[in-house]
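The complex appears here minus one protein chain, its other protein chains still in place.
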Amino acid sequence: MGEKVLMKGNEAIGEAAIRSGCRHFFGYPITPQTELSAYMAKKMPKIGGVFLQAESELAAINMVYGAASAGVRTMTSSSSPGISLKAEGISYIAAADLPCVIVNIVRGGPGLGGIQPAQSDYFQATRGGGHGDYHLIVLAPNSVQELVYLTADAFNLSEEYRIPVMLLGDGTLGQMMEPVDFDSIPEPVYAEKPWATNGTDNKREKNVIKTLYLDAPELEAVVMEREKKYDIVKQELQRYDAHDTEDADVIISSYGITSRVVETAVQILREEGIKVGVIRPITLWPFPEKAYKQVHPKAFLSVEMSTGQMIEDIKLACECSAPVYFCGRTGGVIPTPDEVVQKVKDILKEVG
Amino acid sequence: MKRVVFNEERCKSCELCINACPKKILQISKDKMNNKGYRPAEITDNEKCIGCAFCATICPDAAIKIEEV
Partner (left out) sequence: MSKTIYEKPKSLTDTTFHYCPGCSHGIVHKLVCEVIDELCIQGKTIGVEPVGCAVTAHDYFDFDVVQAAHGRAPAVATGIKRSLPDRIVFTYQGDGDLASIGTAETVHSATRGENITVIFINNTIYGMTGGQMAPTSLPGQITQTSPYGRDPHIQGYPVRICEMLATLDGPSYIARVSTDSVPHIKEAKKAIKKAFENQINGKGFSIVEILSTCPTNWGMSPVEAMKRLQDEMIPYYPLGVFKDVGEGNE
């Protein structure tokens, strides 16, 4: 275990990105993720990197589109409303098969919403957020250490599959400070980029990065080719944590910071002899379906900081083999362990 | 002597070259037609061409080449 340093989530993302070879960051201020931009503003000039605050989140994602086309490791970050602004650009980046990392430190929504933590962007993240058939790889850390690990991993995954990767955090993760060790994060694995538009030097045929295909069968072929890639990712990249699921009557699922509330609730329940287990998705896309096919609880419970979005993926994954309940708060309110404990007890009254 | 070479497949009969030629020696062909269905421009009297390349300069389709032979 390397030497630990106490760090704020947002800044830890910046440090992890730099250590992963990211030298081009395009940001825009929005609470609760602005410290990441500020961190990059301080660090990048010192290491020959580029930090640029764009005129809008929309411009920032298009700068990422350009930098990714040029073949460099590039990243942007924002929070909910800003991610909505980036949605068009994200669809273009996915359609051009460009690798990059997009951080969403989620806040209460919709609209201007609030600045407290939330998870109400789950649909936006896992269903792409923009127009057309595409997906982002979506990673959901639940600690500053995992935030740092997944940031580094995001760059490697993005280049390996040529799929943009979204790090789905939330206001708590971004703002909280925890000891973090950078030695345990994945080493950068750089992919070859013969497709990059970095100038032919008169030595190769020109490269064109585009997303317009006016010929329908041609567009279909391009989209279906990408679907094959998504199928491979679905097979190879279903990540989750799970424990106490064998004898569990109720299996609780949550991701990100909420999962730590759930761990406290699970302790309380287990101490009362109530058999609960946990499945914590780490990849939200691809959703870890296989985890739900190997268990046979009386009920599932999805705990989210939203009105219930991941609950749908749980129902799909378990194919309603058991009833799936929901417990959560939204608008920036964080659920408490007692609320989860009470909900489990209510469920057990129903399912017996 | 100047030679004006038309790449007839690129020509779209827009007549900008005819309009720009100071010697008024270009016209739209009455008999030829390219694969897009346009009647390409052509030179009527090559002797009078002064090689100013006005036609080639304004041609929006880069269809005209001027040579000194």
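Each chain gets a letter, A and B, in the order it is written, and its residues are counted from 1.
The definition used in the following text is that contacts are C-beta pairs under 8 Å (C-beta built on N, C-alpha and C of every residue); 3 or more make two chains touch, one makes a residue touch a chain.
What you see is a predicted model; the values in this text were computed from it and never measured.
Displayed chains that the missing chain touches over the full complex: A, B (touch as defined at the top). Listed for chain A, the residues touching the missing chain in the whole complex are 24, 26, 50, 52, 54-56, 58-60, 62-72, 74, 88-89, 92, 197-203, 206-212. The chain not shown here touches chain B at positions 2-3, 9-10, 12-16, 19-20, 36, 38, 51, 53-54, 56-62, 64-69.
The rule we apply is simple: only the chains that are shown with their structure count from here on.
Chain B has its Cα centroid 60 Å from the Cα centroid of chain A.
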